[in-house]
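Structure first, then comments.
Only a single protein chain was left out; the remaining protein chains are all shown in position.
And now, chain A:
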Amino acid sequence: MIQSTRPAQYGFAERWLPRLVLAPSFLLSLVFIYGFVVWNGYLSFTASSLLPRYEWVGFHQYARLFANDRWWVAVFNLFKFGVLFIGISMLVGIFLAILLDQKIRFEGFIRTVYLYPMALSFIVTGTAWKWMLNPGLGLEKLMHDWGWTSFTFDWLVNPDMSIYTVVIAAIWQSSGFVMALFLAGLRGIDDSIIKAAQIDGATLPRIYWKIILPAMRPVFFSTLMILAHIAIKSFDLVVALTGGGPGFSSDVPATYMYAMAFTRGEMGLGSASAMMMLLSVSAVIVPYLYSELRRGSR
């Protein structure tokens, strides 16, 4: 109705201008994201080494990948890192959000303090924590200088523990963000619900456990989605903090892929590992997108 009343000469621009403006980014993402995904998928079935070589070898690279110890270290590291990072960030974030929700003074200031790490890149976080956790430079040296000479905290250089330093740094960076998400959710809860529960005789922990946190379900799921993909993509933090070491003890799939494809001249193997990561991210994202889009269309 409205369109028919407009002058005819606008019709052409109105139809084509949006498409024209969107075309470059559409084209770029088509080529540089989806095109390269397909190319990478193809490479993973070839015998590429230092450079792409289009010699079809079937699932050979995947077989090599699954027989590779370093890959499995990376996968288990990702698993440990993912579970601990998501779990602890979530707990710390919810706990901070609940504390901040008690109508305290200087809340705005405190909120900014906790949220600030999110403003840093993982490279900065990793570097700063590398210095702090370095036994010869940071915490351990400080304790020794203060006279506690038996203190040891060598996780950064201990192959069994190095992945947990990544966990610590990642939690430090992300729990403030989780806190902000949950705080926003908690603010959406009507105050009188808490009053009603108090009159009903519930204690504060019970009010949170039985009434408020269950109402946070949507926040919980979006936070999980965000943290999960941060965990799977984690690369820069590991590179800056441990460099995947000592040895390859703190490798994750992303650093493994980078090492294989670009420094070890095993492009086919790298591509195969990249495909495995793509599949695991899809396994998380696709059901989520499906449920979101279905909800949107309803």
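Annotations for the structure displayed:
As a working rule, contacts are C-beta pairs under 8 Å (C-beta built on N, C-alpha and C of every residue); 3 or more make two chains touch, one makes a residue touch a chain; residues count from 1.
In this section, contacts and distances are computed from a predicted model.
Of the candidates "Trehalose import ATP-binding protein SugC", "Amino acid/amide ABC transporter membrane protein 1 (HAAT family)", "Cytochrome B oxidoreductase" or "Glutamyl-tRNA(Gln) amidotransferase subunit A", the chain left out of this view carries the UniProt protein name "Trehalose import ATP-binding protein SugC". In the complete assembly, the contact with the undisplayed chain comes from A:A215, out of A:V124, A:V157 or A:A215. Residue-wise, the contact with the chain that is not shown comes from A:S192, picked out of A:Q102, A:T149 or A:S192.
Residues of chain A in touch with the missing chain: 190, 192-193, 195-202, 206, 210-211, 214-215, 217.
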